[in-house]
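All protein chains of the complex are present and in place, except for one that has been dropped.
Coming up: chain A.
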């Protein structure tokens, strides 16, 4: 049993009204100075105690709340029977990334939100249990391999090895198809590697789950850019029967305000890629540097903004501000991430918006001009629109800025594939089963959504994989063995 580090007695201030088993965490003070994982993970005793709270209700709302349809009551029952390996097999029937799901899924909006215990008290900590099982298997058990269907003789190209691509690659490999997984970067995992920091999702866990997908027979081709090295048509006209497009997000959005290109104004993608993918926090042992000042302003209110702010703290910033033009209630970031950021001393400035950046005379950012905002009545999406308050301009001294306002879809593949229909924002158009306008091509993840979550990308991958399988086996559910060749009369 992996003994988790003695859980620090974090002060018993009840944050969420959840009387579930507390997750041991590094103390706020300690974790400000390292990139180690904040949540230390359940020990077996804690996992057993939490699993025992599950009343195994027949309706299985939790499972319906899961975008990849994990058999939640079953794996919890296995834990109750103290059969951890069985629990892992059940879990991996539906997800090839359990260690990822358990850590970064917004369970409070999905499976845990649907848990019937919500009425009486706190829902089961499903994410934490998933994580426990994945970590247990990684350190203790032999990796459980699913039974693989016989080869269908069909070959599939998956473009992009982020959460969506990994899900489709493993699903189709298990169903007997030969899968080649193309990745432009030098490692697989996409946002799991460059975006989400080590302290939320250790890279070693992502790579272990990539290796699991490779163990299913998926041929991973790194350093290969589809749209440059091969066009979609070249893939389809050479040896691939179908293609799944999941190249992920693309160009980071900027605000088009004066001074936005000054030195030390980063996009969140650059800031996080240097820090996480290239491990700049271990410079100079790792060669990629990251230049950062003492007063860091992160613009934006989503999970990426929280990740960037919390990285800045660990990289040694003295002051870290999150600048968000609406209020805390409207922040898209997960509640848990907002609280973690607050605990780590990050200061939130609401109802304000940058209008420009000032140089120190040598083109390094030295200050930020802002204007105060107020919220109008809710717009059609139900969110209240922020509008500037004339005359409320003011200046803040900052020497580093991270612009975290989302990304626009990667134009590379659509621009080299004329018959691939896209919306006016550049996202790929799909039907409800992931099929694009181009024959034999399906798509999912940020290239379709424009920028959503890890789990929604995996959910879209699950749906598209099923549709692709149906097409590849022309609708036959089972694979009919080839009829033996008749002897010549």
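Definition applied: contacts are C-beta pairs under 8 Å (C-beta built on N, C-alpha and C of every residue); 3 or more make two chains touch, one makes a residue touch a chain; residues count from 1.
The working rule: contacts and distances are computed from a predicted model.
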Could you check which of "Ferredoxin--NADP+ reductase", "ABC transport system ATP-binding protein", "Thiosulfate oxidation carrier complex protein SoxZ" or "ABC transporter permease" matches the UniProt name for the chain that's left out?
-> "Ferredoxin--NADP+ reductase"
Selected residue (touches chain absent from view) among A:410, A:427 or A:473 = A:410
Given A:34, A:52, A:139 or A:261, the correct residue touching the omitted chain is A:261
So which of A:121, A:289 or A:378 would be touching the chain we can't see?
-> A:289
Where chain A meets the left-out chain, the residues are 184-186, 222-225, 228-229, 249-252, 254, 256, 260-264, 266-267, 269-270, 273-274, 278-279, 283, 285-289, 291, 362-364, 407, 410-412
